[in-house]
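Here the complex is missing a single protein chain, while all its other protein chains stay put.
Going by the order they are written in, the chains are A and B; count residues from 1 in each one.
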Amino acid sequence: MKKPLALLLALSMSLSLAACGGGGTTESKAPEESKAADPAPAQSQAAEPSGEKVTINVIAAQYGQNTNAWYDDFVKEFNDTYPDINLVLEVVSWADIYTVVNTRIANGNAPDVLNIDVFADYQADDLLVPIKEVVSDETYAKLYPAFLEESNVDGTIWAIPDLASARAMYYNKDILDAAGVTEIPTTWDELKAACEKIKAYDANIYPWGVDMTTDEGQACFAYYTWNNGGGFTDADGNWILNCDANVEAVEYAIDLVNSGLTNTDPANDNRYTLQDMFGAGQLAMMIGPNSIPTYVEANGYSVNYGFGAIPTNGGNPSVSAGVMDRFMCFKKDGRTDAEVEAIKTFFDFFYEDERYNEWVLMEGFLPATEAGGEALAAADPAQAPWVDIIGSCKFYPVAKAEWADVKQGVIDVEQQALLGGDVRELLDNLQAEIAG
Amino acid sequence: MSKPDTMTLNKKPLSLKKVVLRLLLYFVVLDVCVITLYPYFAMFCTALKSRSEIFSANGTVFPIQPLWSNFIDIWKKAPMARYMLNSLIIAGGSTVIAMVCGIPAAYALSRMRFKGQTAFLGFIIVSQMFAPVVLLIGIYSVMMRLGLTDSLLGLILINAAFNQAFTVWLLRGTFMSISAEMEQAATIDGCSRVQAMLKVLLPVAAPGIVTTLIFIFINAWNEYTVALTLISSNTLKPMTVGINIFNGYDMIEWQYLFASSIFAIVPVVILFMCIEKNLVSGLASGGVKG
Partner (left out) sequence: MKRSEQTAPAQGEQKKLTGKQRFRRVEPYIWIAPSVILMAVFILVPIFFVFRLSMSHVTKAGLIKDFAGFENFAKVLKTPAFGMILKNTLVWTVVVVVLSTVLGFMLALVLNNKFHGRKIARAIVVFPWATTLVIQASTWKFIIDTDFGTLNTLLLRLGIIKQAVNWTPTPEAYFGWEMACGIFVTIPFVTFCVLSGLQSIDASLYEAATVDGASYFQKLFHITLPLVRPSLTVSTVLNIIYVFNSFPIVWVITKGDPANRTDTLVTYLYKLAFYRGRQGEAAAVSVLGFLILLVCASVYMVYTLRKGDES
C-alpha cells in the first residue's frame, strides 16, 4: 500500500516541478507552459512574442456560460488580425469580480481596460483616463448619448456602456386567468387586489416576487420609489432617501410581504430564484429583466406569460429600471502612443456592428449602440418594445461617490423593515448617514 | 466498543451484550453514513436533472429522465481535465513542500531544546489567525514582487505556508509520543541525525504523517479565495475556481456545478483509500493488529 502513495507523491512533485519551470521568471513562462500543454488555451498568444509587440490587458465580466468561449474566439481573431498587438483578456465571474479587481488595483496592478458596472470610486481616486482619449471618434459616435451621460462626472465622460438591460413586470397568463384577474394591474392598488385574488385561488402559488437580498435589493427600492415619484436623488442630484414618497413605497412593498402575498423569504430569494419559480409556475408575477424570455426558453420551462409596465402609484408615469455596465480605461505610467492606439483598436474591434450585435444577442441583453438597437428590433420583433423602453428608463446614480454606501444602505433598510423596523426611522437614519 | 472488545471478539463466545453492542455499532455507522451521504445523493440526483425539473413545483427525488449527458457536457463546456490537473499539481506540490519544511521543524521541536522554542510554537499559531480573505491584498502584493502571480508555484507556496501550522503541531505531537531511544541507538550505530530521523522515526510516525498528508492535500485541493485572485490565465485555474464558469451572471447552472463537484471529490477519495491503511498501521499499533 505504500507504493501508490510514493507514486502519487513522486508524480505530483515532478508535475509541480514541471509546472514551475525553472522558477524565477514565472510571469512570462506561465503562458508558454500552458500553451505547450493545452493546444487550445483561452489566452494563447497568436505568434512568437517579438520586441515591438504592444500588450494590452483586459478584464471582462462573465455574463453567461458562453462568455468565455465567445471571448476565446474574440481574442484569437483579434490577435490574428493585429499581429502587432498582444491582447490578453481575462474573463471573471460577477460573483468574484470586485474581489479580483480591487486586489489588483490596491497593488497598482490594474488592467488597461476593465468591464464592470461601477466606475465612480476609481474616478475619484484619479485612476481613470477620460474615455474619449482611448476610444476612436467613430466608435464613440455609435453609442447612445443618454447612456454616455450616465458616466459623466464633472463634465467628463469616464466610461462607455458595453450593454444594458431594462426591467418590466412579467405575469403568468394562465394563473391570472384562472384566478379571475382580467386586467393586468397597472397601479399599486390593482396589484394588491390581483395578488389577493391569486392567493384566494391557490394558496400554494406566490402571487408576487420580491427580492430584497444583498445581491440586488437596491433594484427593489428603485422599482417602488421611482414609480411613486421618489427615488435615490432629486433632479439636482441631491440624496432624498427619506422623502415621503420613498417611505410610502418601502412600506407598500413590506406590506405585500407581511400580507403573505409574496415569496416567503425576500431577504434570501434573489432574482434568479424568482425567475426559476416564475418559470416553474410557482410564482404568478414578478419584475424581471428583458432576458427572461431567453431564460425561460433556454431552460425548457413551458410557462405562458406576458409582460407589461411596472405598476405605479399616485398617477406617476411608470418608470422602468435600467442597468448598465461599462468599459473603462485605467491610467498607466508611460503608456505609449502605440498602446493608446492598441486600446482604440480593441474598442473598434469590439463595437464592430456585426460582432457587437452577436455578443449582445448571445448574452440576452440590450445593445448600447444605435445600430445595435435597430438591428435587434429588426431581427426580433418581440424585442422591439425593449429598445424603446431602454431609451426612457432610469438608471442608478452610480456616478455619485456615495453610491456603494447608499446601495448597501437601502438593502439594509429593507431587511430591517422585514424584521419589523420602522421604515421612516430607518430611512431618516440612512439619509443622515449619507448626506451628513 | 473499545479496542479490547473487538480484539477478544473471536476468542470468547459471544454474549448477548456483545451482540447488542455489535448491532448498535452497525446501526450508528449506518446512520452516520446515510447522513453524510445525503448531500451527495442530492447533488447526484440534481446533476442528472434538467433545470426545469430542478425547479419544478412538483419536485421529484429521482430524476424522471436521468440526463447522463450533464456529466459529459461539463467536459466540453470547460477544460475540466486541465483544471483537474492543475488542482493535482497544486495539492501535490503543496503537500510535498509543506512536509519538507514541516517535518524538520517538528523534529527540532520534539527532539531538541533551544531558545525561542515556545515563541516559535506561538508564532505558528498566530500565523493562522487571519482569514485568507483578509490577507488577499497582502498576499497579492508579495506575489507580485516575487513574480509569482498567475503561476502554480505561487499557489503551491501559499498553500504550503498556510498548512505549516497543522503540519508542525501535529507532527510535533506525534514525534513526542514516540520514544527517542531507538534513534539514539541508531546514532550510536553511526547514523547521522538526518538518517536516524528518516530511517527510524518517520516509519514509526506513519499514522500522524498520513493524517497530515491528507490534511494538507485536502486543504490545498479545496483552496478557493487565493487561487481566485492570484490566477488569471484560464489554463492555470484549479477545479475550485474553474467550475465558477457554471456560476454565471444570470443563473447558477446547478446541474453542471454539482456534476463537476462530484468529479472533484473522486481524486481525494482515491488518495484517501490508498493511504487509509497507514492510519492503523505503524509500530505503535503493531501489537494490536490481529
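To be clear about the criterion, a residue touches a chain if its C-beta (ideal position, glycine included) is under 8 Å from a C-beta of that chain, and two chains touch if they have at least 3 such contacts.
Keep in mind that this is a model prediction, so the values were computed, not measured.
*Asks:* Can you say which of A:187, A:233, A:316 or A:408 touches the chain missing from this structure?
*Replies:* That would be A:408, which touches the missing chain.
*Asks:* On chain A, where is the contact patch with the chain that was removed from view?
*Replies:* Chain A touches the missing chain through residues 98-99, 102-103, 105-106, 121-122, 124-125, 127, 212-215, 263-265, 267-269, 273, 276-277, 280, 282, 401, 404-405, 408, 412, 415-416, 418-419, 421.
*Asks:* Contact with the hidden chain only, please: which chain B residues?
*Replies:* These residues of chain B touch the chain that is not shown: 1-7, 9, 22, 25-26, 28-29, 32-33, 36-40, 42-43, 45-46, 54-56, 59-61, 97, 100-102, 104-105, 107-109, 112-114, 117, 120, 122-131, 133-135, 137-139, 141-142, 157-158, 160-162, 164-166, 168-170, 173-174, 176-178, 192-194, 207-208, 210-211, 214-215, 218, 221-222, 224-225, 239-240, 252, 254, 257-258, 261, 264-265, 268-269, 272-273, 276, 279-280, 282, 284-285, 287-288, 290.
Definition applied: only the chains that are shown with their structure count from here on.
*Asks:* If you average the CA atoms of chain A and of chain B, how far apart do the two points sit, in angstrom?
*Replies:* 37
*Asks:* Name, in rising order, each residue of chain B that touches chain A in their complex.
*Replies:* Chain B residues touching chain A: 50-52, 54-57, 77-79, 82, 85, 88-93, 95-96, 136-137, 140-141, 144, 147-154, 156, 213, 225, 228-229, 232-236, 244-253, 256, 271, 274-275, 277-278.
*Asks:* Within the complex, which stretch of chain A touches chain B?
*Replies:* Interface residues on chain A, with respect to chain B: 1-2, 4-5, 8-9, 11-13, 15-16, 19-20, 23-27, 29-31, 34-35, 37-38, 41-43, 61-65, 67-68, 90-91, 93-96, 99-100, 102-104, 106-107, 109, 204, 272, 275-277, 279-282, 291, 295, 299-302, 364.
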